[in-house]
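Submitted below is the structure of interest, expressed as structure tokens.
Only one protein chain is missing from this complex, and each of the others stays in its spot.
Order as written gives the chain letters A, B and C; numbering starts at 1 within each chain.
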Amino acid sequence: MASALRRRVYVELEPRARDGQGLSATNKFLVLCIIIASALAILDTEPMVSSGREDGFRLAELAFGAIFTVEYLLRLWIAPDNPVWAKHRFPRLRYAFSVQAIIDLLAIVPTFFAFGGGGSVLLRFFRVLRIMRLAKLGRMSSAWQDLATALSERRHELFLTISIAGFVLLVASTLMYWAEADAQPDKFGSIPRAMWWCIVTLTTVGYGDVFPMTVLGKGLAGLVALAGIGLIAMPTGILAAAFSDVVQRRREAARLAAEARKAGVSRSSAPDRSA
Amino acid sequence: MASALRRRVYVELEPRARDGQGLSATNKFLVLCIIIASALAILDTEPMVSSGREDGFRLAELAFGAIFTVEYLLRLWIAPDNPVWAKHRFPRLRYAFSVQAIIDLLAIVPTFFAFGGGGSVLLRFFRVLRIMRLAKLGRMSSAWQDLATALSERRHELFLTISIAGFVLLVASTLMYWAEADAQPDKFGSIPRAMWWCIVTLTTVGYGDVFPMTVLGKGLAGLVALAGIGLIAMPTGILAAAFSDVVQRRREAARLAAEARKAGVSRSSAPDRSA
Amino acid sequence: MASALRRRVYVELEPRARDGQGLSATNKFLVLCIIIASALAILDTEPMVSSGREDGFRLAELAFGAIFTVEYLLRLWIAPDNPVWAKHRFPRLRYAFSVQAIIDLLAIVPTFFAFGGGGSVLLRFFRVLRIMRLAKLGRMSSAWQDLATALSERRHELFLTISIAGFVLLVASTLMYWAEADAQPDKFGSIPRAMWWCIVTLTTVGYGDVFPMTVLGKGLAGLVALAGIGLIAMPTGILAAAFSDVVQRRREAARLAAEARKAGVSRSSAPDRSA
Partner (left out) sequence: MASALRRRVYVELEPRARDGQGLSATNKFLVLCIIIASALAILDTEPMVSSGREDGFRLAELAFGAIFTVEYLLRLWIAPDNPVWAKHRFPRLRYAFSVQAIIDLLAIVPTFFAFGGGGSVLLRFFRVLRIMRLAKLGRMSSAWQDLATALSERRHELFLTISIAGFVLLVASTLMYWAEADAQPDKFGSIPRAMWWCIVTLTTVGYGDVFPMTVLGKGLAGLVALAGIGLIAMPTGILAAAFSDVVQRRREAARLAAEARKAGVSRSSAPDRSA
């Protein structure tokens, strides 16, 4: 009896149990909850929006906390139905220590702690944690998987280019420290301080809070910018290209699978027609 | 009689009715009018240019408004000649609710309202609307179609990369809010405020109105910048690559069609020569 | 007699007359002169370098002016030897109106005018003109030809993307004018003023002299930045890709030609060996 109910709940909650049919109604509702709860958690921090409406925000937070707690407990309950966890000795315990379950738990915890009072720093830390709920969305989409595939396929290139980028960053910081330390000791007075300039410049952000002032510093900074920007941008460029590759390959595979299925259907239905 | 005249007007106004022969004289004139009227609408807002010349600008605005009104009415009149609308029961009514016609209407309306007085905010809204005329140019070019094709072909990648970009944006904003809220409450005092910093940094614009000041904030900002810029730039990179693909494919198709036509002409003309 | 001398001067001065053998000694000397003269013209404007050394700079300017005048006259003299101009009725006159000759002339003129006194504005204009000499280098390199090929091959894509970029720029400027004109009339008080913000933002330069301050303006600016940067960067991205294509194709062609030459040599030399 309980097992049949659990099975039904499993099919309703686990996206992989109903492949090719999209998200179940329950999961669609949960996605909506996650988005609204995250939006509220973001707006809650803005005094212009939240001041005077603290009670409303608190109530909504409690409601969403309750929903996600129920979801967490249900997922724990149905773990033995999932073939991934079923093969372990204690499927629920094993599931409780999976990345998904930990993210789920971290997204509930703040609700309970937020009302325990506590200092403002601790409070803010828990508030901030609530945004973790968005990561739950990640489990349902394939974006993270594709990104992980792209990362692992190009790990060699990424390692090399990150090494070069790091070396360029250090050498450029050292040069600028050497050139500008006397003129601007508070901004270039040490290599770590010069590194802030270096990151801001080589990513081309350029806030303008730190920039060279001596002729030597400007000359070096110009050379560093012209030569270094491309080297710093290499890892992200390679990652973006790899990600695009992965997505296109997967789409192509999906298209071929769909065509094969269609061809199979027409072949199997052909005798029916001839009959 | 009227039908023959309407047919003539149709061929003159509808670019698709004269394929391969470029724009008609009337349409060339209209394109010129759109460009001049838009340029005037832009300059009209600049006091350094318009002050003392208000009457001239008003007169030009009236003249162009009249031209575009006549164009709008003519296009409404010839709608039944266009095979696209002819198949509907009320071709003119159907046309009036098409995207093209609505843009055309929105581009005329400001002319009439601008002289009705009204508050300065309403006035500016209508002034600003006049720039919509430029969108009429879009209908005549193929740029928008290519962009739409590129968007729809890569909608899967774009959705994935926009999801990742959005998630990166939110997590980065949350981190910076956590790190800098105490030091700069007016600039990082809430997640939406930190989001402004985040967009300005991850797009590498970096105005310099907001930047981290604490050591923790600078460290996090450096990591966010190095890791996040490539992720934020992925959607636009994919779109740009897709657009380039679409344009090149269409150019290639045009080349093949031209060759086929030439080959067809030489084949059909070959017997003539042998005769 | 004169004709033989002219022929010799022609071979010495015209790079195309000695293909595959690199630049002649005279041309190498001229390239060096152009680089030094340009460097001096640049340094001449910097008071920190030039003050107290005005006579030296003036002397060097005179010397280089004399060298380039002699070069100009010699090139005019040898024009009939160049097959490109020889087929015209007045080869020297035709050459004098070629792009190369006009650049050469513009690069000499400032030398003569610089000493005629004149107002400081006129003087600076002529000083600035001296940098034109660097364009003479362009004639000897193939960079400009490759860039021109790339531009003409992709003119269709470039036109489309520049149209889109222009439209995005105008719409974004209009939106920001609408949102920020009241809050910052001196910076967003007209569409042309908002356009300066728009160019600075969409190219991601972001000086920080102009940025939105209202909540609506910041929201719009964030959307414009996230969506617009890729669209504005499309033309330059396409041009860079096209340029790279052209250079690689030319290099490939050069490699094939070199291989063919080698193969030809070994074939023709084979009988020699068998003999």
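The working rule: a residue touches a chain if its C-beta (ideal position, glycine included) is under 8 Å from a C-beta of that chain, and two chains touch if they have at least 3 such contacts.
Not measured: the values here are computed from a predicted model.
Undergrad: In the full complex, which of A:G56, A:P192 or A:G264 touches the chain missing from this view?
TA: Of these options, the touching residue for the absent chain is A:P192.
Undergrad: Any idea which of A:R6, A:K218 or A:R250 touches the chain not displayed?
TA: Residue touching the absent chain, from the options given: A:K218.
Undergrad: Among the options C:I102, C:A143, C:A183 or C:M213, which residue touches the chain absent from this view?
TA: The one listed residue touching the chain not shown is C:A143.
Undergrad: Touching the missing chain, which residues of chain B?
TA: Touching the chain left out of view, chain B contributes residues 204-208.
Undergrad: Contacts of chain A with the missing chain: which residues?
TA: So the residues of chain A touching the unseen chain are 156-157, 160-161, 163-164, 167, 170-171, 174-175, 177-178, 181, 189-193, 201, 204-208, 211, 218, 222, 225-227, 229-231, 233-234, 237-238, 241.
Undergrad: Which positions on chain C touch the chain that was left off?
TA: 38, 41-43, 45-49, 124-125, 128, 131, 134-135, 137-138, 141-144, 146-147, 165, 195-196, 199-200, 203-209, 232-233, 235-237, 239-240, 243-244, 247-248, 251
The rule is simple: only the chains that are shown with their structure count from here on.
Undergrad: Touch graph of the chains shown: is it line, ring, star, complete or other?
TA: Shape = complete; every chain linked to every other.
Undergrad: Please tell me the distance, in whole Å, between the geometric centres of chain A and chain B computed from their C-alpha atoms.
TA: The separation of the two C-alpha centroids amounts to 32 Å.
Undergrad: Which integer distance in Å separates the CA centroid of chain A from that of chain C?
TA: One centre to the other, that is 45 Å.
Undergrad: For chain B, give me the residues that contact two or more of the other chains.
TA: Those would be 204-208, 233, 237.
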